[in-house]
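Here the complex is missing a single protein chain, while all its other protein chains stay put.
As written, the chain order gives the labels A, B and C, with residue 1 at the start of each chain.
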């Protein structure tokens, strides 16, 4: 029983939950988005600052369960400082992991702490929690790029 | 098989169907109504002329199956020339017969040819056909009385 | 044997428990009212029972194991329906309560504020052969919006009269809504051509596939975009699925432009006292607890039809319909309403029998176990067009046998003799 739970609530996840990285809303930013998980009401407000093709900062204010909060924290670790292209391909990889129903082997070199979410993929109801911040980031990034293109 | 049908399609019914009594729309009248059976689309336009508490005339134009047409014919036979009160109590008796699911014994002294409809009560889908003209008559009579009261 | 019949017809009949029933007087059931509602195969019933006995929970909102199972079954049903229609995207499939609600959804949301809002001067075009469910919503919405309702007329042989198409489909036309297959006349309408014409003037096209989905293969994704309708509806109970569920397929573009229809649980993004925002499709249009066990049943139903093969079902319908039309030609005084060539029509055949009212035909047939429909079949304007107040209708499906058609024709002969029409 507790094994099953431990597969979901990896230490890494609980650590990020208790001490989220890059939390809070900061300036500068080109786009701010607000995403909601309509099922349970989890919310995130997220800002992206892209500079010269690089994700310079991602800041956020999130309300939600351990999985959704930890995921936001891990996501910022993974994308801040990367080029948008690299960050998008990490996003893609995380998405694949989450939608794999537990059959996808995560690549630690790419996903780092994100591999702790491999267990979440086996809990269909929690996949949305893990993806909330990632979807918000993707949306905000697209808008940032649009904003700078204008 | 044919016995079952014969219980529904009594000779009397088929006779009235082929040679309906009092058919056609006539003057004078105080009220004209148009009733429809929404299920199958059977229609009747019916006029009532009440004079001094007596049903002087009932005239009608009906489109419908043998049961609904024969019922209109029998109804006019039964109510024309009666006092409104007597006619209403015949209406009541016919309604009771039709809603009895075949368990009500009809009184020939009151219903005359109407007793032929006893078999119809066993065919729930046809009860509405038999009642269409009677309902129209009751409605028109109520309106006639209102019209004369004004 | 008649060519085109389903080779495994007797096996298929075994799938439908009700076909074993006998009626009053020990008469076997000859069910020829499938255009009204179809019978259900065991696998549909079993899927529903299994769901109710083992997996029942609310969807989306419930995150426990039963909730996950139920949500998965419900969303899998959406995938199955999307595959059945060849829908470009599975999220374009909206579950409603029946085809009527689906049509009302489109009509009503077009009348409310939004980029496609109907206004005075706008025109809605329907046809004289529509089912009431594709007439009344447009009448009500025309009344409320000030738009004008216009009608394609019918030719004497029961086809759409396309000779006035240029007058009917104009720059003022905002919506063209029509049935793919008529439930009264059996006519199969030219979806591609009408859609192309409507799209050319910027109108959206709504197709009522309530009678088409049961018997024609549909592949939306394979249609040329200019010939693909913007919305298409059908109803669960006519495709061997349960009542209580219908389907609206709409293109993402259209569904995103339309405002929400019913408000409530599950169709929201967030609700606050000041205002609410709405979920993305499909949930935007699914307010409240959806028809969960019905979706499970419908999913099993469309999978069943696909396993038989819609081409094969279509062939079978055509063969049975041709056989029935031949049979009707032997009955003196029988007159078929609608096209007489089975190759160009669906499986519902409405007819008159001189000297006997349709109700009385249906009654005599019923005593012999033959179930047909009598009345206006929810198509009063089409009846009025042909100057008849009502008609009788026989309609077959994938379980119908030639022997059942024989019983039907024989019963018509008997009806004539019973009512002494000579």
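The rule we apply is simple: a residue touches a chain if its C-beta (ideal position, glycine included) is under 8 Å from a C-beta of that chain, and two chains touch if they have at least 3 such contacts.
Predicted, not measured: the structure shown is a model, and the values here were computed from it.
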| item | value |
| --- | --- |
| Visible contact partners (per top-of-document touch definition) of the missing chain | A, B, C |
| Per the touch definition above, residue among C:136, C:162, C:223 or C:322 touching the missing chain | C:136 |
| Option touching the unshown chain, where C:182, C:235 or C:321 are the choices | C:235 |
| Contact residue for the chain not shown (choose from C:144, C:252 or C:420) | C:144 |
| Touch list for chain C against the chain that is not drawn | 17-18, 21, 23-24, 29, 31, 33, 36-37, 39-40, 44-45, 48-49, 52-58, 61-67, 96-101, 103-104, 107, 112-113, 128, 131-133, 135-137, 139-140, 144, 151, 235, 237, 242-246, 260, 262-268, 270-273, 275-276, 287-294, 359, 362-363, 365-366, 370-375, 377-378, 380-381, 384 |
| Missing-chain contacts mapped onto chain A | 1-2, 4-5, 8-9, 14, 39-43, 63-68, 123, 126, 129 |
| Chain B, residues in touch with the chain not shown (by the definition above) | 36, 38-41, 43, 123-126 |
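Rule of thumb we're sticking to: only the chains that are shown with their structure count from here on.
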| item | value |
| --- | --- |
| Inter-chain centre distance, chain A versus chain C - centres from mean C-alpha coordinates, in Å | 44 |
| Separation of mean Cα positions, chain B and chain A [Å, integer] | 75 |
| Separation of mean Cα positions, chain C and chain B [Å, integer] | 37 |
| Touching two or more other chains - residues of chain A | none |
